[in-house]
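Here the complex is missing a single protein chain, while all its other protein chains stay put.
Right, chain A next:
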Amino acid sequence: MNSFEYAMPKRTADVFRALESSDSIIKAGGIDVLDLIKEGIAHPQRLVNINSIDELKYIEGNQTTGVKIGPGTTLAELASSEVLSGSYRALAQAAGSTATPQIRNSATLGGSLCQRPRCWYFRNKDYHCTRKGGFTCFAVNGENENHAIFENDFGCVMVHPSTTAVALIALGAKLTIASAKSSREILVEDFFVTPRENMHRENILEQGEIITAIHLPPAAKNMVSYYYKQKAKQSFDWPIAEVAVSMQLDGKKCQNPRVALGAAAPVPMRSKEAESALNNQEVTIDIAASVGKEAMKKATPLSQNKYKVHIFQAVIKRTVCWASDIDPFA
């Protein structure tokens, strides 16, 4: 770990100033940043702590107006938010199933979206992998049981770690990204970049830019949502497979479904195959199972993770059922 300067701005405007030099990085809850520094992946000269900025911590609005969330909101706050208990519940479920209670009390939504991959080669200082500027993805021919089953033919086969992103994509959320000079809005599903687009980063943020708000669009009529993850141990763990679903349900008839998969690809991804298998269907256990099958049709598992394809089918089936208030085991 190198020594660094520590900045504690009180307002968002001061953050931009503190971020001007290219070797500054933001610390929100610090859960990932601290690991990155310890693991020798990040070597900041300046750490800018945005955790002290109150104006980045809020949950505003409701299902009719849409909801705006400050990036400094903790996962624990999201998990217990009243506003997120109805149509938006996938986000509360996702936040609540991330990591452990202690971590959720510190970890923020902004940090959760911008955390770096958990690939064990990437995180191990002894492996100089493609994402760190090397020439080899050690997972391709190595231990890849936790790696991607989609988008895994281009130099890096990690899976994006963000659980909250999966729910946000299913809910059609947008981000406001701002820098000292400008501000823009972008759909969460367009925020992440694949290795093909850029091997060395996971999202489109430029130096000096931060996420300043997260927006959930107004909930459509009869909109329901659900998030579920399968993990190796039940107390807390990273997902083997995670799925978020939102849709409008008229009785059991599904419309405008959005199905997002996490731990499947180097980006949290929408499954268009799943969505078209679900759209305009009366949801039943069998339909839900076929949605799972469709979603996995184009999967290209690696040498050790065929198991994930099977798990995803089950997890998608269950998530679709639970979103529609059906017991998947009946």
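The criterion applied here is as follows: contacts are C-beta pairs under 8 Å (C-beta built on N, C-alpha and C of every residue); 3 or more make two chains touch, one makes a residue touch a chain; residues count from 1.
We adopt the following convention: contacts and distances are computed from a predicted model.
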Open item on the list: Looking at what's absent rather than what's present, what does UniProt name the missing chain, "Glutamate transport system permease protein", "Aldehyde oxidase", "Large ribosomal subunit protein bL17" or "Phosphoribosylformylglycinamidine synthase subunit PurL"?
Closed with: "Aldehyde oxidase"
Open item on the list: Which candidate, A:L78, A:C156 or A:I311, sits in contact with the chain we can't see?
Closed with: A:I311
Open item on the list: Given that one chain is not shown, which residue among A:R46, A:R118, A:K132 or A:K253 touches it?
Closed with: A:R118
TODO: Determine and list the chain A residues touching the chain excluded from the picture.
DONE: 1-3, 40, 118, 120, 123-126, 142-143, 145-146, 230, 232-238, 307, 310-311, 313-315, 317, 328-330
